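One structure coming up, written as structure tokens, with questions to follow.
As you look at this complex, bear in mind that one protein chain is not there, while each of the others sits in place.
What follows is chain A.
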């Protein structure tokens, strides 16, 4: 049974048809690359899955149940985590506070609920160690490099038991060593049975970790095939439109 199924989804913004009639399915533990040029509809698709946009028409089913995902919070409760392209971090909070934003650890004190600062810092430090990032849990995001910020955004997805992780350009701003770590992480996620949708412009990353690649062009899906049956050259041709469909 597919973990995520998207059937004939269309999304219009006024006169712009960002997605037209897109269908795809993701199996549990599957790593799928989503590729396409700027404006191809990748980010719109991701935002529909993560609850930010609602489709104009078409249906989503997750874990076998038909549903509408009305907000990012709802998506998270279902087990869909997202690394956003702009990372969605608050500069004036620490790494740990960003990771736990919206789902802080608290203890009860009479009628009040106070934060468990040290528990959150400790858990965040564990996540960073797991990601092999030198990011420190109690440093402010304001002072961080692009790579550290990315590590915070990725660490956030590891907090809960996710079933599906959407990564929108997770390797765009980070060092060579960290790219290898992110790709390793994706392998580990797959081994743990977690599905990943990787959006990337970097052909080597997609061919290194994905089992299947979906190519979008001008709002439609033009290819959906196993990595073993395609090549970087073919995917490039599909992205640019040199090759119509595959």
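Going forward, a contact is a pair of C-beta atoms (placed from the backbone, for glycine too) under 8 Å apart; a residue touches a chain by one contact, two chains touch by 3 or more; residues count from 1.
Operating definition for what follows: contacts and distances are computed from a predicted model.
J.: Which of "Cell envelope biogenesis protein LolA", "Fe-S cluster assembly protein SufB", "Ribose transport system permease protein" or "ABC transporter" is the UniProt protein name of the chain not shown?
T.: Options "Cell envelope biogenesis protein LolA", "Fe-S cluster assembly protein SufB", "Ribose transport system permease protein" or "ABC transporter" narrow down to "Ribose transport system permease protein" for the missing chain.
J.: Just name the one of A:76, A:123 or A:221 that touches the chain not displayed here.
T.: Within the whole complex, the residue contacting the unshown chain is A:76.
J.: Of A:16, A:67, A:115 or A:192, which sits in contact with the chain we cannot see?
T.: The one listed residue touching the chain not shown is A:115.
J.: Sort through A:5, A:63 or A:139 and give me the one touching the missing partner chain.
T.: That would be A:139, which touches the missing chain.
J.: Which chain A residues touch the hidden chain?
T.: Listed in rising order, the touching residues are 52, 71-73, 76, 82, 84, 86-93, 97-98, 101-104, 106, 112-115, 117, 129-130, 132, 134, 136, 139-140, 143, 156, 184.
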